[in-house]
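Here the complex is missing a single protein chain, while all its other protein chains stay put.
Chain nomenclature is as follows: A, B and C, assigned in order of appearance, with residue numbering initiated at 1 for each chain independently.
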Amino acid sequence: MPYQLAWFIWTLPVFAFLAITLVLRPFFNHRPHWSAYATITAIGAAFVLSIWALITVLQSPDHLLAVPRIEWAVIDGFTIHLGLLVDSLTAIMLVVVTGVSLLVQIYSQGYMHGDPGYPRYFAWMALFTANMLGLVMADSLLFMYVFWEGVGLCSYLLIGFWFHKKSAADAAKKAFLVTRLGDFGFLAGILTLYFSQNTFDIEALRTAAAAGAIAGTTLTLAAIGIFAGAAGKSAQFPLHTWLPDAMEGPTPVSSLIHAATMVAAGVFLVARMFPVFAYSETALNVVAGIGAFTAIFAASMGLVANDIKRVMAYSTISQLGYMMLALGAGGLAAYASGGSLPIEEAISLGVAVGMFHLFNHAFFKCLLFLGCGSVNHATGTFDMRYMGGLRKYMPFTTLTFVIASLSLAGIWPLSGFWSKDEILVTSWNYIPVWFYVALVTVFMTAFYCFRAVFLTFSGEYRGGEPGAHVAAHSTPGHEQSHMPHESPRVMLVPMGVLAVLSIVSGWINLSGGFSSFLGHSAESEGGWLQTLFGVFTHPLPFISLATAAAGIFLAFAMYNRKWVSATAVGRAFSPIYKVLYNKYWMDELYQGILVKSFLLNGLFRGAQEMDADVVDGVANGIGNTVVGFGKGMRRMETGQLQGYAVAIAVGLVAIMLGLYFWT
Amino acid sequence: MTVGLQHYVVLSAILFSIGLYGTLGRRNAIVVLMGIELMLNAANISLVAFSRYLTPPALTGQVFALFVIVVAAAEAAVALAIIMTIYRNRRTIEVDKIDLMKW
Amino acid sequence: MALDIAFWILAVVSVFAALAVVLLRNIFRAALSMMVCFLMVAGLYATLGADLLAVVQVIIYIGAISILIILSIMFTRDVWQASSSSVVGLPAIVASVLFGGVVIFLTLNSRWQTAAPAAPQPTTSSLGASLFGQAGYALPLEISAGLLLAAVIGAMVLVREK
Partner (left out) sequence: MNLWLLAPELSLFFTAVVVLLLGLASSRRGIVIGVSLLGVLVSFVFAAFLWSGTPQATFNGMLSVDQFAVFFKFIVLAALVLVILASADYDYKVEQVRAEYFTLILISAVGLMLLSSARELITIYVSLEMSSISLYVLAGFLRDRRSSEAGLKYLLLGSVASATLLYGMSFVYGLTGKTELGQIASAIQSLSLSGLLDNPALLLGLVLVAGGFGFKISSFPFQMWVPDVYEGAPTPITGYLSVASKAAGFAAVMRIFYDAFGAPSWLGQNWGLLFAGLSIATMTVGNIVATAQANIKRMMAYSSIAQAGYIMVGLAAVSMGQSVAPAARSALAFFLASYTLTNMGAFVAIIAFSNKTNSDLIVDYSGMGRRAPLLALGLTLCLVSLLGLPPTAGLIAKVYIFNAAVQQGLLWLVIVAVLNTVVSAYYYLRVVKLMWLGNPVSEEPVPSSAALRTALFLACAGILLLGIVPDLLVRLSETAGHSLL
């Protein structure tokens, strides 16, 4: 097939967006479903094209789909190209983005049913997907930045979809502002690279970095700037605060944001520009350090959240931290190995490990959110304290949710296990410090996600909540029945597909196929069946599995069997002693709780609050300061024309004196 | 001390400042307008003085001043017409009361 | 020498007349002072050898503009109301004094390339030549004709009856 088809991958959703806003919404508002069909068709077609692109890239010897550039404008010798860069990294992202987006759109038909903003919703979703696709395909940083901002804008519109709700409008504003803070860094990074190399072309910049043409402080500054942008979008500490609030949007939006589009953009960006990072040890340490810290920091906050979507949001932040850690650790491999591993190898190692987790995470996290949406669809609340016992009413949702949770917790042989294992191995090999942090995080992850599972699905139904949270999600059409019921089929089918993917997606790399596609030739350990079981020849998988199992067990003990009252853990620590007495592998954490009994309620909650007040404060503060200045400065405009004339006269005098003394 | 170019230029600067004060510091719109006329006159004095002392045969400054006078007349006519409209609307021509639009 | 004396008289009177324009509370008297000031300026033109310009100054400024202004004062019935200092009275004084001071300081420090002044001679014909002549200012003249048309239309449109 001709290469031009690649253009359609991101333009098709744009057409869908245009069709909805220009034709369907003004003229066919009484047929809202047509909008959904337009979006689904466009993204479906883009998905097919993405598969084609992936196959083409796979078959081409240099793993590249050559798309000639279009010379767009020449301004005084400064040429602006329009071009696509479709390599293995892009091809994988394309399939993930279109695939996940397609499933989410199908699901949304059920979830958004009856919402008055139905066509608007699908228009923004199409545009959101289009921008993300453009972002991964752009061949120059300039165009990437354009799509990058487009993604930010669409997420703003989608998070604030129910803009009449103050919390939603606030969350949207927050997301927009906080990610913008990072974007300043990104822009600075782009400009640094541009002034160093006089080009925005990604491939050229990668080559220049590898050839040492950009080096030293310039390189480090550029890399850290880019990472700031990535940290904003991928919700890394300290710019992560927007993500938990972003659940104010419709749940499928959260699902798309958390799985394949918005947050993945940051990780993708770092992977895309990884050569720029790999030659600066400082930058790599920043990436790995922030990643690891974010992983454990976010996970700790997930332990105490009561809102199921919030738990998942913290989980996303934490998992993104893992991916950053993977990238950083992979890159640091070259430095840690004392030169035996060439930097090119380290680059592909980092990218392969990080992207592999991104790939797997997309499916199970998307599924978890769709599960949350399904639960909410049934109970009208996101507060787990009012759920419980849904297993009886929603068997299918329960099943898929548990599968996704197992995958997230990293249980063999589900997909999450494989990529998490690779991250642990890489960090163990090259930066052991972060390995322990990651391991603790594994425990926490397993604990909080099964805490959610048990609170939601086991026990007795606690009646939903007709109070505050329904008001918070008061979309018409979600009529409350007295007992929860399973969601419609249009929502369940995508969940089923994702459940299967959550199990099997990790197997793709059993014989190193995924890694070698990304340029990292892993040491092959025989066929994939051998690897499936052969993985246990090393001790590390046992450790991580055991850690995860421990987490699950603790959750089981506390929230299913109630051997230990969860509230008591917060208040007093002695009951924990009794229950966990014999579990020697819990000693460290145990001591921690003993020593600092306020850890759960004190520090973690404190972290959450600092989050809400300080970091948000800065973001909102900047916005409010500008507007405040504006409000103050407009007072200068007194309406008195003689006041203006005085300004002219004084201005002239000031300019004269200024020039007089300056020259 | 013989009167020379500098005397004229300084005189014009003084008249310009007085005119400027008239436009900035007086409340009545017509006085403001008179201030502007003073400023234009001041500029003309310096133009004519330059013409006399710099390029005696060429008279460029005088030509310039001639045009300024024409423009000043046109400007005054339009200004007074606008002041009339204001007066019809508000029964006052005090410029500090004409501040409907601000902020 | 006579010219010098004339200059000093004209200069002092014009400055005082100008001050009267902007300081007198009675607007009508301010307008009369303005006429005096314009007359003095015409005299200054004469001392500079610009005879035609002096005449034009008298005809247009005193004959037309001043009369127009006095008429407007009468129409707006604010004649007997005091023209008080504006809301930015003090800043206005400061700004104008500063402005004047800086300009005077800078002009006094400037070097002007003065040529020896020629003996005064009638300028009417040479002005006419430079306005209408081959190498003259015909273009600005035409433009100012358009300008006057715009002003006439504008003034008529603005003061028309409802």
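Some notes on this structure:
Criterion: contacts are C-beta pairs under 8 Å (C-beta built on N, C-alpha and C of every residue); 3 or more make two chains touch, one makes a residue touch a chain.
Bear in mind the structure is a predicted one, so any value in this text is a computation, not a measurement.
Counted over the whole complex, the shown chains touched by the missing one are A, B, C. Considering A:436, A:461 or A:644, the position touching the chain not shown turns out to be A:644 (whole complex).
Residues touching the missing chain, restricted to chain B, are 9, 12, 16, 19-20, 23, 29, 32-33, 36, 39-40, 42-43, 46-47, 50, 54-55, 58, 60-61, 63-64, 67-68, 71, 74-75, 78-79, 81-83, 85-86, 88-90, 95, 98-102 (touch as defined at the top). Listed by residue number, the positions of chain A touching the unshown chain are 21-22, 25-26, 72-76, 78, 80, 120, 146, 149, 153, 157, 160, 163-164, 180, 184, 187, 191, 195, 623, 626-627, 629-631, 633-634, 636-637, 639, 641, 643-645, 647-648, 650-652, 654-656, 659-660, 663. Take chain C: the residues that touch the chain left off the picture are 103, 106-107, 109-113, 135-140, 143-144, 146-147, 149-151, 153-158, 160.
Definition applied: only the chains that are shown with their structure count from here on.
Taking each chain's centre as the average of its CA atoms, chain A and chain C sit 72 Å apart. Chain B and chain C have Cα centroids separated by 6 Å.
Work out the mean CA point of chain A and of chain B, and you get 66 Å between them. Shared contact sites, meaning residues of chain B that touch two or more other chains, fall at 20, 24-25, 95-96. Contact with two or more other chains is made by residues 86-88, 91-92, 95-96, 99 of chain C.
Here chain A touches chain C in the complex through residues 640, 642-643, 646, 649-650, 652-653, 656-657, 660, going by the rule given at the top.
Those residues of chain C whose C-beta lies close enough to touch chain B in the complex are 3-4, 7-8, 11, 14-15, 18-19, 21-22, 27, 30-31, 34, 37-38, 41, 44-45, 48-50, 52-53, 56-57, 60-61, 64-65, 68-69, 72-73, 75-76, 78, 81, 83-89, 91-93, 95-97, 99-100, 103-104, 107-108, 112-118, 123, 126-127, 130-131, 137, 140, 144, 147-148, 150-152, 154-155, 158-159. Put simply, chain C touches chain A in their complex at residues 86-88, 91-92, 95-96, 98-99, 102, 106.
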